Each structure stands twice: as C-alpha cells, then as structure tokens.
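All protein chains but one are shown in place.
Think of it as A and B in the order they're written, each chain with its own count starting at 1.
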Amino acid sequence: MEELNQVTDKMEQNRMETNLEMLKGLSLEDYGRDFLLTWEKSDEEITATILLAEILQELHKRRQSFRVFESGLAVSIFRDKSTRTRYSFASATNALGLTVVDLDEEKSQIAHGETVRETANMISFLTEAIGIRDDMYLGVGHRYMKEISQAVDDGYREGTLAQRPGVINLQCDLDHPTQSMSDLAHLKRYFGSLENLRGKKIAMTWAYSPSYGKPLSVPQGVIGLFTRWGMDVSLAFPPGYDLVPEIVRLAEENATRSGGKFEVTHDMSSAFAEADVVYPKSWAPFRIMEQRTELLRAGDRSGLADLEKECLRMNAEHIDWECNDEKMALTKGGKALYMHCLPADISGVSCERGEVSKEVFERYRINTYHEAGHKPFVIAAMIFLSRLDDPVGKINEIVDPLLSS
Amino acid sequence: MEELNQVTDKMEQNRMETNLEMLKGLSLEDYGRDFLLTWEKSDEEITATILLAEILQELHKRRQSFRVFESGLAVSIFRDKSTRTRYSFASATNALGLTVVDLDEEKSQIAHGETVRETANMISFLTEAIGIRDDMYLGVGHRYMKEISQAVDDGYREGTLAQRPGVINLQCDLDHPTQSMSDLAHLKRYFGSLENLRGKKIAMTWAYSPSYGKPLSVPQGVIGLFTRWGMDVSLAFPPGYDLVPEIVRLAEENATRSGGKFEVTHDMSSAFAEADVVYPKSWAPFRIMEQRTELLRAGDRSGLADLEKECLRMNAEHIDWECNDEKMALTKGGKALYMHCLPADISGVSCERGEVSKEVFERYRINTYHEAGHKPFVIAAMIFLSRLDDPVGKINEIVDPLLSS
Partner (left out) sequence: MEELNQVTDKMEQNRMETNLEMLKGLSLEDYGRDFLLTWEKSDEEITATILLAEILQELHKRRQSFRVFESGLAVSIFRDKSTRTRYSFASATNALGLTVVDLDEEKSQIAHGETVRETANMISFLTEAIGIRDDMYLGVGHRYMKEISQAVDDGYREGTLAQRPGVINLQCDLDHPTQSMSDLAHLKRYFGSLENLRGKKIAMTWAYSPSYGKPLSVPQGVIGLFTRWGMDVSLAFPPGYDLVPEIVRLAEENATRSGGKFEVTHDMSSAFAEADVVYPKSWAPFRIMEQRTELLRAGDRSGLADLEKECLRMNAEHIDWECNDEKMALTKGGKALYMHCLPADISGVSCERGEVSKEVFERYRINTYHEAGHKPFVIAAMIFLSRLDDPVGKINEIVDPLLSS
C-alpha cells in the first residue's frame, strides 16, 4: 500500500513537472483580464488554464499554499440560485488570498437605478476579481458581463481604479466556462492528456426532466469547447429543443478546424452509439426561453405559468430520453464515461422519472464528484493567469522547491 | 494597580503553563474529526478542549495570534436564527485563519432536491470545518449532522476531497456542545479547576417564558456534560416538560460512573436548595416538540397555531417558575452562581414576566457575558484539536516563547 502511494506520489510529481514545462512553452501575452467565453481564448490559453488548474489541485492535495495575494476582494454577483458555483468561487479566491464580498442585488442599491457602469466602478476600488452568474434571460447575461468588463476597463484608464479587476463568467446565457473547463480537466485526467481526446466520441444529449427553465449554457459550453480538440461531438435533442444558433455554428467551425466531427441528431440512441463519453442533461427549448425572457420582463405571471405548463407538457413527450442501462449498453463496450454538471435529476431518487436512472448514476456518482472537484482550481487558474504580471514565473517559484525534493 | 496587573499577568501565565503541561499528558489519538455530542468524547478529550480553549483565550488577551491556517474555508449551515453562535463560529474560524462561507439554504440549490451526500461533498473541496445549527425538529438535527459527517468521510476515502473537514455541532436536537463546553469553561474558571466541580450542586431548571418552542438542547447538553465531573445535578421542570429520555438516562449513568448525583424533580425550590450554581432556562415540552415536528413537516399552519396556544397556556400555569431573589435565597449562602446561555427572558425588561427577575439578572449580567465569551475559543479549540496533525506540538510552539519571557 505504502509502495503504491509512493508510485502515485511520483506520478503526480511527474505530472506537475510536465505541466509546468508545458506551461512555460505557451503563449499567454494576450490572455487578457477576463474569462467570459472559452471561444474567445486561444487553444494555448485554454491549455494553460487546464495545466495550471491541475498543478493547483496537486498543490492543494499536498497542503501547499498557493496564496498569491496579501489582501484584496473578489466580488460575486449571483442573479440565480447556486450552491456549487458560489462555493467554488469562494474557495478559489480564498486559496489565492482574496475575500469574497457577495453583492446581493436585493440588499444593494442597484435596484435604485444605478447604471451598470457606475456600480462596476463603485465595487472595484480594491477588487481583484468579479465573478458573475447571470443565466436567466437569453440575450442578457453575456451582454451584462461585457458591460461590466468595459466599465472597469474605462475605470482603470480614467484613473478611478488602481488595478483592473478580472471578470469571470460563472454562467451566462451563452457559455458556462468554469463548468466546461472543469469537464475538460476531467476528460484530460480520464484519457491521460488533451491530445488523447482526438477521435473520442462524446454524446452531449438532452435528457428528460420534470422541471423547467434549465439554462442552455451547459450544452453550449460543452459543444463550443470540446469540438476544438478533434473530438467527435454528437449533439442530440428532441425537435424543438434547439440551442442558440450561433453556438451551434461555432461548434461546426471548431470541428472543421480541429479535424473533429460535429453532428446534430434527434435520436438519443444514435448519439450514444459507440460513444466514449455521454453527457445527458436537460435544458429548456430555445423558443421557450425566448418567450420566458419576454414574459419575465413584462412581469406576466399568468403567461409564465402557462408557459411552464406548456414546457412541462413538451418535456413529458420525451420521457424516454433517460440515460439508463439500456442506453449505456449502446456506448463503446457499454462503458462510456457518464458526465453531469450536477445536480442530476435521478429517476427514483430526486424525482419519479428523470435524466438518469438510479443504477447508472450510482455507478458514476464518484466520477461526477471528481468532475465537479476541478472547478475551484479551474477558477483559481483563470484568476491566476489573468491577474498576475508573470503567472508562469510565479507558479514556478511555488512548484520548483517541491520538485527538487 | 500596576502591581496587581503584574500579579494577574503572572497568574495567567502560570495557568497557561499549567494547562499546556496538562495537555501534554492527555490521550488525544481518538479525538476524531468531528465534535457532535459531548458524550461521544472521553473525559480526557473534553478536558483537553477546555484547557486549550483557555490557552487560546489568554493568547487573544495578549493579542498573540494563533492563526494556524494560511487559507481555507469554514462553511456554516444555519437552519435557525442565531446571533451569538453565528458570530462565535465566524470569529473562531477567523482567528485560526479560515474564512466563513454561509451556506444559506434559501440561496442555494439544496432546495432543488440535492441529496445531503452530494451537497456535503460539493461544499468541502477546500473546506476545513463545517459548522451546523439544526435544532428545529426533534430527531432531525443530529441525524443530519451524522449524514454530513458520513458523506465527507466517504468523499475523503473516495478521493473526492483532499482533506476531511471537521463537522462541528453548533446546536442540534440532542446537544449544544459549544454552549455546554463554554459553560464548563466558565465553571472551571469560577471554581478554579475541573476537579473542584466535584460535589458542587447545580440546579438545571425549567423557567417560565412567554415564548414557545425553545429547544431542549441546552438543558440536555448541561445534564449530559456536568454529570461527568462528580457534580450534584438537579434537573427540575413542571410535569410534562420532560427532556429526550435517552439523554436523561445518560445523565443518570454519568452520575453513577463519576460518583456524582443526578435527580429529577418537579419542584424548582428543592432544586435551588443549597445549590452552588443555578441555570434556570425555559424549554418546550418534549411532547409538544414532537407534535410540532410533525405539524411542521405536514405544513399544517392552523395546527401549529393551535399547538402554540396550547403550549403558551401550559407555560402560563407555571409563571411562578421564575428565578428571583426569593428563589436565590434558597441557594448556598444565597449566593449561587446564576448561569444562562442568553438571551434571557427578563421580567420587566424583555417581557412582563419571564425566566429571571430584573434584579437577579442585573447582578449576574457581566457573569453571563463572560460565560458567553468562552464560546469562540471553545469552537477554535475543537477545530484545532480535530484538524491539526499534532495540535499539542503546535500550541506548544506558539505558547513556549511567551513562557520563557
């Protein structure tokens, strides 16, 4: 046992060393101050973020601090409920030496007519990072983050701010980069390297859920990111459950460029066929989300109630879109890796019928926990790379003494 | 005056030195990762916690930091309102170097059907301590804490968590260990040592309150802990205000084993007779709490309103259960120490008639503040002992330089 541990330790040390060497070769000059959409980052920048996240996670396992700030704030703005993302942001920034201040919009004066620009400056005087979750309305979340980003750019240029805080997208209407990057880190670990993803088939499929209004950003994030590594990405959903068209187009272009494949199908089984990885997850139809956005804006409660009924009725027509043993048997060797951003709607556990059967989920439960466990380190890596003047030099400084030992 | 201060300083230093020496002799191998119920801890472990709390409090007085973590989170989960326990947990963890993240269940997705197991893992990736207050429902709070404890055990074993966070009971349906341990620290200070508690009589009595639904955990915590030190514990309440039967049995066994006494009486005066310490405090009848638990679960509002009326009517029959000068005159020399976990229902101050008369409370007001003041240090000691690899070595490292001076 002790011997095995020593081997594992050695492997981890090698991985840390390898990652550090790879990091040193990557071009990070244009990493920028924000992390809003994975498709705004180059392959090298994405790779660097994953490599660094893995190093930070290994440091944490060794209880080796990677605190790089003496003090400073991380402001979080959540416009939707959240356990794990809220916690991940808090733990990532804490590990770096920052303290989270939650900007609860109910408590604050944003409701009193402050412009976004003004607020962005007012909460940034001593702030190093701003994490935002805004995924409720189509066409809103990403735009809001861009406004914040622009405002702190201006504030820094105009001398209002002594530093330019980084803006981190903790989920918007288009992308959920801290999730998709955690998923990518998970796959790197599972397949051994990012290179090994080439040619692997992943089924990103809709799945039945008795709930309504789940955002599109997870499947969009997955197809927008995984098509870049030469994977064979199969997106499956029942007719009417389309994603935002631009992202689908982007996924197609990515696949062409990376030498991978991207297909859209309305057949869950064909997506699962010979898949190496499956990611069955419910979302609301694009059209419903558009209507919902308008009804929410209009404050039309009875319209919203009708829409919910309509959406649940639509969902109920596809109750067979469940990831169960029968479906899993179609995958490569019947043993595809099951992924989920959590929490999953588990049939017979959290609901009568849901996205995944109890048996399948339980078999992969610990895997999904590990998948989630990358998130704090992915967020920390994003801030580390966007906020430090010489991030690679800094991480080298922390890691180097551990390698020589 | 300065001379007096020097003498006091010398005494404090001696106490710190004595405590440290005593600590070194105690067996702490099985202290474990959690602090859920005092009766799960050995006498040595309880003693160590009290000794360390006293050392930490003295360090704080000298403005000597006992920060032992570079970073890390302390998650707090409160299912009931709280000022002092919330604050105590925040200050204890802050002093150790941790940052509190409040898991507000309304803001989070726990309401969305996550299982406890999953949530426990999701909030623990970089977490060193989890503090939980869950005292509303009989049969629920302690069970919930055990589930969290089991879940992080599993998470650590399965590699989801790189460390096993400690779970601290900040009040459950059975025990309120951070309160009873603060009370014990207070008595150690008052009587000079834990040994001096032997033979001292404490009256843990019900008292009248115009409010309803107060938890049983304070009196249960007191009788479950104080019977272990050879004290003469007299539990008094009006017929019908029984505590959880298992805890009463446990108190009886403790008394037998420790060579102390434990009696249950329905006469407040007989409990006060010749008492060295009195702890008059209202609580709801066990039977009412059981019914309340069921009505709360069923969401039966009118049933709850009826039950409240019934309970207040029952309370009103015992309006004479007030700690006043007349009652205090029955105690040893008329000068028993009055204790309360605060806030007290003070007759003529916070209510017309309550648990304690204005005169008695005012006489002991500062004492009750001091009693409360141990809590942050008790919590810090619990985390210190459960989370550090070599807690005694570590505290020795901090204290030693101060002693030689």
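Note that in this section a residue touches a chain if its C-beta (ideal position, glycine included) is under 8 Å from a C-beta of that chain, and two chains touch if they have at least 3 such contacts.
Keep in mind the model is a prediction, meaning the values are calculated, not measured.
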Listed residues A:Leu73, A:Ile148 or A:Ile223, member touching the removed chain: A:Leu73
Options B:Gln6, B:Ser27, B:Ser65 or B:Thr256, residue touching the unrepresented chain: B:Ser65
Sites on chain A contacted by the missing partner chain, in the whole complex: 70-73, 75, 99, 101, 103, 107-115, 118-119, 121-123, 125-127, 155, 158-163
Contact footprint on chain B, counting only the chain that is left out: 57, 60-61, 63, 65, 67, 78, 81-84, 86-88, 90-91, 94-95, 97, 99-100, 342-343, 345, 349-351, 366, 369-370, 372-373, 375-376
